[in-house]
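Some chains have been omitted; the remaining ones sit where they do in the full complex.
Labels run A and B following the written order; every chain starts at residue 1.
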Amino acid sequence: MYTLREIAKIINAKLVGDANIKITGIATSLSANQTQLTYINGNKYKQTLINVKAGAVILNKELLKKCPTNALVVDDVYLAFAKVTHLFKKQTVSCQGIHPSAKINHAKIAPNCTIGKDVVIGNHCTIASNVVIEDNVTIGNHTLIQPNVSILQGCSIGNNVVISPGVVIGSEGFGNAQDQQKHWHSIAHLGYVVIGNNVSIGANTTIDRGTIEDTQIHNGVRIDNLVHIAHNVIIGQDSAIAATAAISGSCTLGKRCMIGGGAAIAGHISLADDIIITGASTVDRNLSEQGHYTGFTSISKHQKWKRTQVWLLNLDKIAHYLNIKLKKLKEK
Amino acid sequence: MYTLREIAKIINAKLVGDANIKITGIATSLSANQTQLTYINGNKYKQTLINVKAGAVILNKELLKKCPTNALVVDDVYLAFAKVTHLFKKQTVSCQGIHPSAKINHAKIAPNCTIGKDVVIGNHCTIASNVVIEDNVTIGNHTLIQPNVSILQGCSIGNNVVISPGVVIGSEGFGNAQDQQKHWHSIAHLGYVVIGNNVSIGANTTIDRGTIEDTQIHNGVRIDNLVHIAHNVIIGQDSAIAATAAISGSCTLGKRCMIGGGAAIAGHISLADDIIITGASTVDRNLSEQGHYTGFTSISKHQKWKRTQVWLLNLDKIAHYLNIKLKKLKEK
């Protein structure tokens, strides 16, 4: 807990309002309550600012007069936010094997595991060798955690889940703010990973925690090996993601989506329910209509591919040379 | 071991034949013997069914009259198969450090390793810290296992093999059957991973076990970091696979293939001997002729790429507009 005065000093902000209020945490601009801090970055969130219920808002001076609560005025809002997140990050490293406060019910625990403070492990779980479960993790019933898995602080895992070897759950998201010298400042990710029931997660897959809110893997999801699930991703019920796919930050997948191996989904993309993405495709826009989507270059003899690429990279010139207009094509 | 009656009950099948026969395991339709169960999914395997030697076959009612042995008749064959695999899955978690039944000959074993029941480790091996070797694994001579590796039950590794840190060998394949409510049911993978001699495997690579038969990495193969080798893949002798490549389920690579980094090979693809795949390419068909193959979009200035994509996605309309027929091109 910090006073607003203390926070203003740390991020070098001009404080407008009550310097003595106590800030207990950070929340999004839509959910923050009067003991929480939030931020508004840019004019397009002006309406959100007007309705904000937060104890204080980090913003820049152009938006100050719209602010209905205490304000921390800075030049670079995102950078100030990045710095302030570290104040609320919990220290997580356990320094003993199984902490006495951990509640473990009839679980099978293999050697060389670390189980942190206030961890709860349900009935009939199996925790294989060299698993690290940090403080405040909750695990349901009949869940199997295979060797060399790391589950970081505060994450929760449902019933009948299988976590394959080498998986990392709750790693930091890849969120960084740049200062004027182009140096990066990490954002401390304060959200968790929440995994539902009947989920399976493949070997060496990584799932990052959310920035403020949680990364969510809903019931019945299947994730293969070496998949990357970034911060704040939501994977809808019964979706399946094949190996080496990468789901970027803040993507939302609907129910029963099937993402082929090696597919990449760009940041902040939404997929509707029942979307199928062929392996190795790149999803560079929202897909709101169910169906099967694809996008890659088929394999060719290398010599043929070289001839193809020459013309491919000149397609716009060819169109111009042939005097083809895009609208002519669209009329067809 | 289960009687056919017990299995029929578990998967809710209609049993036609001898309910009392004992089933000792699951095998493929081509290899199952009279104490084993198999499945036939679809009419295209009718001839296989006629010649089957299995103790019993899971099939649907249309194929029942062709069945020369005991039958378990169900509506969804693949789902029934998925459920039955779990009956024959071995429990694998070791609950002590080095099991007294493990046979270890002059190996160097670092701290915090788990070595399971009936493991055999050959002469002059080195097992680094935090390695987990589950029950019934066999390792040859002069093999080096680096830190934090997980080798799951029953897999075998040859002589002079190097397994880099964080590798997972024998993880479950990504095989799942969907029920009518679109929920996934995992298939318990009963095969192993069999790795030959003089193989090296890069850091954090994952190799899944086979569904019924084994995933095979033949002698002399080189695999780089973060590679995914799915269930039932066969990698031919002296092939090399560069980092972050993904080889999907049931692919077969010939001898001396070279797969570039980040390449993806779709499921059930066969590559002949001496195939070279450029990095980042996607192999979407069988390649039966040796040679060098490629398929990706070369890098461009982003603005140029945007102009290229517009026309690329309209190639079929351009062809129509210009009244070009594919057969005209093929005549050339």
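In this section, a contact is a pair of C-beta atoms (placed from the backbone, for glycine too) under 8 Å apart; a residue touches a chain by one contact, two chains touch by 3 or more.
Bear in mind that the values here come from a model prediction, so they are computed numbers and not experimental data.
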| item | value |
| --- | --- |
| Identical protein chains across the whole complex (2 displayed) | 3 |
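Operating definition for what follows: only the chains that are shown with their structure count from here on.
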| item | value |
| --- | --- |
| Separation of mean Cα positions, chain B and chain A [Å, integer] | 29 |
| Chain A contact footprint on chain B (complex, rising order) | 93-97, 112, 114, 130, 132, 134, 148-150, 152, 166, 168, 171-172, 174, 176, 182-184, 186, 204, 206, 208, 226, 228, 230, 244, 246, 248, 262, 264, 266, 276-278, 281-285, 287, 291-298, 300, 304, 307-308, 310-312, 314-315, 317-318, 320-322 |
| List of chain A residues in touch with chain B within their complex | 108-112, 126, 128-130, 146-148, 162, 164-166, 198, 200, 202-204, 220, 222, 224-226, 238, 240, 242-244, 256, 261-262, 279-280, 296-302, 305-306, 309, 312-313, 315-316, 318-319, 322, 324, 326, 328-330, 332 |
